[in-house]
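Shown here: the complex without one of its protein chains, the others still in place.
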Amino acid sequence: GFPGTPGLKGDQGESALLYRSAFSVGLTDRTPMPNVPIKFSKIFYNGQRHYDDSTGKFRCSIPGVYYFTYHLTVYLKDVKVSLYKSDKTIMFTFDQFQENNVDQASGSIVLHLETGEEVWLQVYGEEAYAGIYADNINDSTFSGFLLYPDMKTVNGDR
Amino acid sequence: GFPGTPGLKGDQGESALLYRSAFSVGLTDRTPMPNVPIKFSKIFYNGQRHYDDSTGKFRCSIPGVYYFTYHLTVYLKDVKVSLYKSDKTIMFTFDQFQENNVDQASGSIVLHLETGEEVWLQVYGEEAYAGIYADNINDSTFSGFLLYPDMKTVNGDR
Partner (left out) sequence: GFPGTPGLKGDQGESALLYRSAFSVGLTDRTPMPNVPIKFSKIFYNGQRHYDDSTGKFRCSIPGVYYFTYHLTVYLKDVKVSLYKSDKTIMFTFDQFQENNVDQASGSIVLHLETGEEVWLQVYGEEAYAGIYADNINDSTFSGFLLYPDMKTVNGDR
């Protein structure tokens, strides 16, 4: 007999376009409390609402590799912050203030997150380290975005 | 009869590979003018030419979510800059200079842009805030890149 008909065309390639998670927020409250998450309440972008401005925490909905960064205005006091990943300190940034010398302190990191893991910034230690400042023409910001979602298995049963 | 030939390989995934926009530029002129866009004319990367070094502005060609960042050397004067999105100030960075204490000030943000929207940096206010410095072994930079293009409809008629 004749050969069978050709097989079906393969599936469309997996689209990275389906996976997106990004936020970018700024401080409005000029004296963050030490030892609790800093609440950034000025929203520059929060398209997927993975950042929760009621808690100050980013919560992972898409497991994968993320980038986080922050830029803090140092005024009146020294600044020491830690970036937390689900109750564990991961990275620290310290900048001392001197009179008439407002400074900028920044940090960034690439981290892998599982679904449900949270990332936030917190003043580390005493109130003496809480000199993070913002007003309507001075910003202190926190941003993050998904770089690469975790790969699914490629054997068809994903 | 014999089985048919295998099917054709699937279409390329709605490939993020097709959507790309990035630039990275540095200052060569050491005293930027206040109240006009800062022209960064040293080009580290500008593959799609979405940054225009004749104006100092990035112009969005692919609607979507972008990341922008800048790192400024603070020397001789204080620095106050604003990041503009099409004639509107979006974010401010302020760093004071003290003698013998060159500083670095940086900022970053995630923003959604529509086609034609422009993003640039500008000294905000007086010339007294224009202390951004660069020479052949000191850089002040401005970079940005597309994170996620806007989704097209997935029903075939995109």
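Per-chain numbering from 1; labels A and B assigned in written order.
Going forward, a residue touches a chain if its C-beta (ideal position, glycine included) is under 8 Å from a C-beta of that chain, and two chains touch if they have at least 3 such contacts.
Source: prediction; values computed, not measured.
With respect to the full assembly, the chain omitted from this view is in touch with A, B.
Where chain B meets the missing chain, the touching residues are 1-13, 15-17, 20, 22-24, 26, 44-45, 47, 69, 71, 73, 98, 100-104, 106, 137-139, 141, 143, 145. With the whole complex as reference, residues 1-16, 65, 67, 69, 78, 80, 82, 90-98, 101, 103-112, 124, 147-149, 151, 154 of chain A touch the missing chain.
Just so it is clear, only the chains that are shown with their structure count from here on.
Superposing the C-alpha atoms of chain A onto chain B requires a rotation of 115 degrees, rounded to the nearest 5. Centre to centre, using the average C-alpha position, chain A and chain B are separated by 19 Å.
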